[in-house]
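All protein chains of the complex are present and in place, except for one that has been dropped.
Labels run A and B following the written order; every chain starts at residue 1.
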Amino acid sequence: VNFNNSTKTEKGVGLDVQLISEVNVENSVFVERNFTKNEINYCLQQPSPNSSFAGRWAAKEAVLKAVSSLVGKPLWTGGAGAPLIDIEIVRKDGEAPVVKFHNDAKKLVKKFGVKNVKITISHSGSYSVAMALAE
Amino acid sequence: VNFNNSTKTEKGVGLDVQLISEVNVENSVFVERNFTKNEINYCLQQPSPNSSFAGRWAAKEAVLKAVSSLVGKPLWTGGAGAPLIDIEIVRKDGEAPVVKFHNDAKKLVKKFGVKNVKITISHSGSYSVAMALAE
Partner (left out) sequence: VNFNNSTKTEKGVGLDVQLISEVNVENSVFVERNFTKNEINYCLQQPSPNSSFAGRWAAKEAVLKAVSSLVGKPLWTGGAGAPLIDIEIVRKDGEAPVVKFHNDAKKLVKKFGVKNVKITISHSGSYSVAMALAE
């Protein structure tokens, strides 16, 4: 028995940086296409909504990259790109943010055996950054 | 026997970015409250002490986030925040920086079964960034 093969330890990583001013928060079509109602409410209540939207955007991109890095190929191949609204970033104050997948995103991560995606977000000055680890 | 359950592979992640100019190195009360004597000596000997203090600050924040991400809840809940001086960043030139926990921080990571926290730091231009992985 080869115990080394009994647990898959491989991970996928995703990192994303966003110049906060480049995330077009004034464009309500863009916002509603990419963020859930809960995300929009959360961001609008933060001290700097623009930073929060940029941080969430970076987080969604980081999750996409981490899942592709784990699976070894792009997950979303049909059409004009991945629906980022289906990768929701949820958080309670004081706790680490959590990723929830919906609709096609949920089916795809299940199909490819992704068990868990951890996410971390930070803002300072003109930038938001996020990193995701998929396992 | 389910070998897949025999090894816990879950990780916690923490990322932090800091605008170097925002870390108030001129304020000795702030510095002595948050950095150990060894950290202060190390930073003052670097080519850019401000960048080094900002990098260590980002690293301490990244460690806090990574441990919370692993444990699934905030570790420090009593009072005015975590004592960052108890999360020490140690390094020898040319080697990767290492995290050492002291006092309450040491008790908490032991209580929650945190075995190891890896840390990495970088500076460029106006920013310091750090990332931590807790297991």
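Definition applied: a contact is a pair of C-beta atoms (placed from the backbone, for glycine too) under 8 Å apart; a residue touches a chain by one contact, two chains touch by 3 or more.
It should be emphasised that the depicted structure is a prediction, and the values quoted were computed from it without experimental measurement.
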Contacts of chain A with the absent chain, listed as residue ranges: 3-4, 6-7, 9-19, 22, 61-62, 65-66, 68-69, 72-74, 126-127, 129, 131, 133
Where the unshown chain meets chain B, residue by residue: 3, 6-9, 11, 15, 94-96, 116, 118-125, 127, 129-133, 135
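The rule we apply is simple: only the chains that are shown with their structure count from here on.
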CA centroid of chain A to CA centroid of chain B, Å: 23
